[in-house]
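For this view, one protein chain was removed and the others were kept in their places.
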Amino acid sequence: MVDLKVKVHNLEFKNPITLASGTCGFAREMADFFDPAIVGGFFLKGSTLKNRDGNEYPRMAETPSGMLNAVGLQNKGIDYFIENIYPEIKDYDTQLIINVNGSTVEDYIALTEKVNELDKIRGIELNISCPNVKEGGMAFGVSCPGAEMVTREVRKVYDKTLIVKLSPNVTDISEIARAVEGQGADAVSLVNTFLGMAIDAETRKPKLSTITGGLSGPAIKPIALRMVWQVANAVKIPVVGMGGIMNAADAIEFMLAGASVVQIGTAVFKDPTLPVQIINELEDYMLRHKVQSVNDLIGELQI
Amino acid sequence: MVDLKVKVHNLEFKNPITLASGTCGFAREMADFFDPAIVGGFFLKGSTLKNRDGNEYPRMAETPSGMLNAVGLQNKGIDYFIENIYPEIKDYDTQLIINVNGSTVEDYIALTEKVNELDKIRGIELNISCPNVKEGGMAFGVSCPGAEMVTREVRKVYDKTLIVKLSPNVTDISEIARAVEGQGADAVSLVNTFLGMAIDAETRKPKLSTITGGLSGPAIKPIALRMVWQVANAVKIPVVGMGGIMNAADAIEFMLAGASVVQIGTAVFKDPTLPVQIINELEDYMLRHKVQSVNDLIGELQI
Amino acid sequence: MAKKFVADFVVVDNKPLNATNFLIKARSNSVLPTILPGQFVNVEINDAKEIFLRRPFSVFEVDYNQNTISMIVKILGRGSKKLTEIEAGCNISLVYPLGKSFTYPAATDKVLLIGGGSGVAPMLFLAKESGLDKTQVDILLGARTKEDHIDVESYSKYANLHYATEDGSLGEKGFVTQHSVFVNDLNKYDKIYACGPDGMMRAIAKVAKAADVFCEVSLENLMACGFGVCLCCIEPTNKGNLCVCTDGPVFNINELKW
Partner (left out) sequence: MAKKFVADFVVVDNKPLNATNFLIKARSNSVLPTILPGQFVNVEINDAKEIFLRRPFSVFEVDYNQNTISMIVKILGRGSKKLTEIEAGCNISLVYPLGKSFTYPAATDKVLLIGGGSGVAPMLFLAKESGLDKTQVDILLGARTKEDHIDVESYSKYANLHYATEDGSLGEKGFVTQHSVFVNDLNKYDKIYACGPDGMMRAIAKVAKAADVFCEVSLENLMACGFGVCLCCIEPTNKGNLCVCTDGPVFNINELKW
């Protein structure tokens, strides 16, 4: 048997295949398709301090090998989560990481403090890279000072595993990664979506209510993979990789580039059971290539 | 009949459909497939002062709805162009724009001075965004001071139409566009390729000799379109748009977003006659939508 | 929540119903769960360049003996076009069953079912499954012309059929909301159910609301996932933005902000 276990800071993942934030709901939706205990973990839908309605419809457009979304962090707020959702999912035998979003640093802090009380949430993913909100979001993630500030302030109030999710919409993502590492981030995750746009030539209107939205799916994989590779070479903390992963080969490529854990995002829209298949195929690959532990794949690109 | 004519600074294009640099050779290769006089113009393969062998093989990898290239500006140098290629193509009844590349500002200047002597080359596309060269290239294009410096110095020695080609690998492309506009650029063209990467999970090696390369094709279209829209809203000079255009609808979307002229790049690898088809379909669209002049499409996104 | 599945079905039949609508029937290898009128499946479009996401289609018929699900697919764009070209014997991947069904009528209810275009599918399904007597059920179907109508004569054993066409080539001339069963008799119905284009749904809802008749409509918002995780398909309601794929596609018009 092969060993799929991998650690990101203090977080033990039974395997490196996890589900990305915003594409797996609050894990229960996926439980309709498979036993949540099978996968390494769930990065839960982005939460905010208060209820958010998100952006107007239409919120999505299909693009070549990908899609744009403009959801805008619709969620019922952290209190609703704590009261109504957390009790239902807290006993899933897998890692549950909450994706934390704010318009201001105070929001991030207040949110983190609430999350800190939740026993079964052993880590947060600090989202400073959402391209679909007017305030906060990506604004923090595209400059070193912004990224540093949020990381520093949240770090002060949070002792568990702090993963900072980076935006790909930057000139030099390693610089941002190093900046948040410097402020005490335990890991970085990347990439969030790319800011994109779609137009209907016939109506001459934008396809999204917000004009621009976030691009995800296989289309972005080559860029995401490059960024994971650059960041893994730039920081000492672990890297959680994502962006267009559709199969085990894609997942392995991200690990070879330096990701300790990968997230499956948009791909689950095509097939919600895909994470389970990928775990199986990853095992097959490791057996075939005589790789004992997934740790022997991480960063093992041959150059 | 509809009017396809459009101007970019002093350059008159008989129609807005042109071919992108590095994907149409020196125009003669396309003449094997169609009469060069049909299209608006050719942005010729990137030229450098001296012969360049380019990067090692392998130089390309297919990706979802796109491809990576790592050509690295292989060309025989400007003198070879002037002596051997220019005479053959100079009488094509279409715009020929030369794509100019340097490792240093001095290179750019020396190259521009030589190009200045060529009667039938009425414009240059200043490439400060090639991701596949070790020195110069993208390094100039990802910071305002770099972009400004090259533009300013070239502007001093060049009176014809100066189009600066921008890199998409930046946090804020409008900022760079405004910077080069400030230094006298007559137009900007965007986007060049996105820095990406591909790995072969079986061999665990990068697929490109250079590890990273430039991503092009429909995969990047949503991001390129967003950037064209942002830049068109940020500058007063005309915008030449490209990135994943595969058909007339794509071309029209770029024009609606603000591009005066579009370039067809990677798509010609799939079908070298595509530019001709797109011109025909654009005419059909204009007739169907009762658009008299292409100028009535430029920037006419309904929001 | 209810268990959902992703599985390859085998297409057992694909036949044109008219120029743009096709009936596609597909068989599963495993026993089907209960599937109710109003629920839908999310279909992978095979071998289609540049089609990335699945496409949702309402369930039209379920045969628990044969293990088949049928749907009516109208050619709208590239995905639906490609889907109608699938041949018997081919595999087709479905995510199912998705969404909530219509509220079943009470045994004594008199109901009006209104279908527009391929929206007839869940209406016919409901007519068949409602358990009501034919005398209790009116079906009103709208289309542009006679040629655009699908032949549903076999449903005359479950319901009284009424037609509206824009050019008057079949049934009454005009939109469904101009048809006599709708205009004159609305208050004789206990429940109205409708499925069809957005404009038609809004028109029906407006009148039904004014007449204060129970009315459920099925919406076709653009979807990315179909099972409630992407939040792309939302519809503003009294309870905030709800997901059409999980909280719908069936909504009581009183919930909607129309």
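Lettered A, B and C in written order, each chain numbered from 1.
The rule we apply is simple: contacts are C-beta pairs under 8 Å (C-beta built on N, C-alpha and C of every residue); 3 or more make two chains touch, one makes a residue touch a chain.
Just so you know, these numbers come straight off a predicted model, no measurement behind them.
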Could you list, sorted by label, every displayed chain in contact with the chain left out? B, C
Kindly state which of the options B:36, B:168 or B:217 is in contact with the chain not pictured. B:217
Among B:2, B:31, B:105 or B:118, contact with the omitted chain is made only by B:31
One chain is left out of this view; which of B:4, B:49 or B:67 touches it in the full complex? B:67
Looking at the whole complex, which of B:3, B:53 or B:79 touches the chain that is not displayed? B:53
Residue among B:10, B:84 or B:273 that touches the chain left out of view: B:273
List the residues of chain C that touch the chain left out of this view. 47-49
Applying the definition given at the start, please give the residues of chain B touching the unseen chain. 22-25, 28-33, 45, 51, 53-54, 57-60, 62-67, 69, 71, 74, 217-218, 266, 268-273
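Going forward, only the chains that are shown with their structure count from here on.
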In whole angstrom, how far does the Cα centroid of chain A sit from the Cα centroid of chain B? 34
Measure off the straight-line distance from the CA centroid of chain A to the CA centroid of chain C, and report it in whole Å. 36
Mind pulling the residue numbers of chain B that touch at least two other chains? 65, 218
Of all residues in chain C, the ones touching two or more other chains: 50
